[in-house]
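The structure's right below; bear with me while I get my questions together.
Shown here: the complex without one of its protein chains, the others still in place.
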Amino acid sequence: MRKSKWFSSLYVWLVMVFLYAPIAVLIIFSFNDSKSRNTWTGFTLRWYQELFHDRVIIQSFVVMMVVAIISSIIATILGTLAAIGLSKMNKKLKSIVMTFTYLPMINPEIITGVALMLLFIYLKMEFGMQTLIVAHITFNVPYVILNVLPKLKQMDRNTYDAALDLGCNSFTAFTKVVIPEIMPGIVSGFLMALTYSMDDFVISYFVSGASIQTLPVAIYSMTRRRVSPKINALSTIMFAVVLLVLLVYNLAGSRVEKTGRRKQGGDR
Amino acid sequence: MKGTSVKKNKSSWGVLPSIPYIAWMVTFIIIPLGMVAYFALTNAQGQFTLENIARGGEHMSVLLRSIKLAAIATALCVVIAYPLAYILSRKQGFQKQTLSIMVMLPMWMNFLLRTYAWMTILENNGLINKFLSLFGIGPLQMINTQGAVILGMVYNYIPFMILPLYTTMCKIGNDVIEAAQDLGGSPLQVMAKVVIPLSLPGVSTGITMVFVPAISTFIISKMLGGGTNQLIGDIIELQFLGNSYNPNLGSAISLVLMVVVLLCMSIMSNFDDEEMEGRIL
Partner (left out) sequence: MKDNILISLKDIVVEFDGQRILKGINLDIHDEEFVTFLGPSGCGKTTTLRIIGGFVEPTAGDIYFDGKKINGVPPYKRNVNTVFQRYALFPHLNVFDNVAFGLNIKKMDKKVIAQKVKEMLKLVGLVGFENRNINQLSGGQQQRVAIARALVNEPKVLLLDEPLGALDLKLRKEMQTELMRIQKSLKITFIYVTHDQEEALTMSDRVVVMKDGEIQQIGTPQDIYNEPKNAFVADFIGESNIIDGVMYEDFEVEFAGQAFKCVDKGFAENERVDVVIRPEDIIVGDYETSPISGEVESVIFKGVHYEMSVDAHGYQWLIHSTQSQEVGAHIGMNVRPEDIHIMKKMEV
């Protein structure tokens, strides 16, 4: 028994090393006092300073955030409404709609990107902020539906009827009872859409055109030129942010879990 | 939509709220795909032709290379991720939570940056070769090889294998495993007769979620494969954003790629017994 425990710990750590080695390299060399990617010459923070003065990066960051927030908000509204309607559909229609909804998730991103590009050309839309937002809404809505639909399923139908029984009309019952109950799904759908939006490269690459870029697209150009450790600095910052968010999210989640567990009592 | 009769329960809402999205979906999902099919099957004058697909056939070697590399990468992902997912699923409480966060964290890092990092490690004067030169070995050609592309694929997509595997394995209760041990099963037998059969839905989901992006990537091949290891994604990109704009050829190749992907997924769906919502993340 003990031997297998030792072996499995070793395996887990090996995989962890594999997963984190490149990230560690990026972080370490972000502090390197030279442009070299493999020789350490000394500690410096100047790449971080240069990063904050890089207009292209800052601009692309702003573009990314604006696109992400606007498209996520619209996607959340569209998606929540869609989920509400979907929960009332008959099985056949529902499965057809769901298949097409999940298509962008399953399709290779390059095909979604190319297809949207063709549409925008045909519609003679200007490639830029509008095409970006439209594209992001399109692949964000499925994630919202994915989060809201289960909450609708889980919800006890009786609460809606109870509200009607107590005097609400359809709309009020809806806003006072249904929406609050599915709110966790709406929020998590919004956050998921936000995350995927900020992370998207391929689709943005095809629909953003030459004049504007999101941060991932800007990063792509940087890596093509691969000149400056500014990239490393950017990576380190992004890693720190992601780490923080994940920690907060999980700690908050586990605190809710702990209070729930304390109420249940022990077993055995 | 218009043809279906919507049962209106007077105390309930109907399918009306979903209409805005359905309109959006038709415009921005269905029509664009239709356009790809249209461009694939017509020439510049708009006449129906199979010429584009035939021309696409010239890139058959690239398609086969893409399939081969994606398949190898997917297989490697299964092999590496399976034990990890199992070990993680048996852990409890704080340790389990911490380890799952640690495994998921790299996934949320920017994809391009992660691939870029491997470039610096695998380069001819990169970290590994520098280390080897201390022993007088090398320099080994690691970057711009098929191996580097596979490594990039495995590294980038393994979280998509770990996650569904882990989710499925968590559903295998400890009591079922103990029951198998109780009935005389050695650890290997328990794995073969109980764990593997019950984890198959997770395996098939993972395979789909790795193979599809792997076969269609163009970034990994550009950054780690150099110009000589082009994949089908590179070819498609060239037709739309390269020097010559050739939507017909590009769409044709995209169509072929979609068919390959759909084929893979329908094969994998034989092993699934879960609804789609459960599958995707």
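Lettered A and B in written order, each chain numbered from 1.
We take it that contacts are C-beta pairs under 8 Å (C-beta built on N, C-alpha and C of every residue); 3 or more make two chains touch, one makes a residue touch a chain.
Owing to the predicted nature of the structure, the values given are computational and were not obtained by experimental measurement.
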Selected from B:37, B:75, B:198 or B:265 as touching the chain missing from the view: B:198
Option from B:46, B:136, B:184 or B:227 whose C-beta touches the chain left out: B:184
Touching residues (missing chain, whole complex) on chain B: 173, 175-176, 178-186, 189, 193-194, 197-198
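Everything that follows uses one rule, which is that only the chains that are shown with their structure count from here on.
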Partner chain B, residues of chain A touching it in the complex: 4, 8, 11-12, 15-16, 18-23, 25-26, 29, 37-39, 78-79, 81-86, 88-90, 93, 97-98, 100-112, 114-119, 122, 134-135, 137-138, 141, 146, 149-150, 160-161, 164, 170, 174, 195, 199, 201-202, 205-206, 216, 219-220, 223, 226, 231, 234-235, 238-239, 242-243, 246-247, 250, 254
In the complex with chain A, residue positions of chain B that touch it: 1, 4, 6, 11-22, 24-25, 28-33, 35-36, 39, 80, 83-84, 87-88, 97, 99, 101-106, 108-121, 123, 125-127, 130, 155, 158, 187, 208, 212-213, 215-219, 223, 233, 236-237, 240-241, 247, 250-251, 254, 257-258, 261, 265, 276-277, 280-281
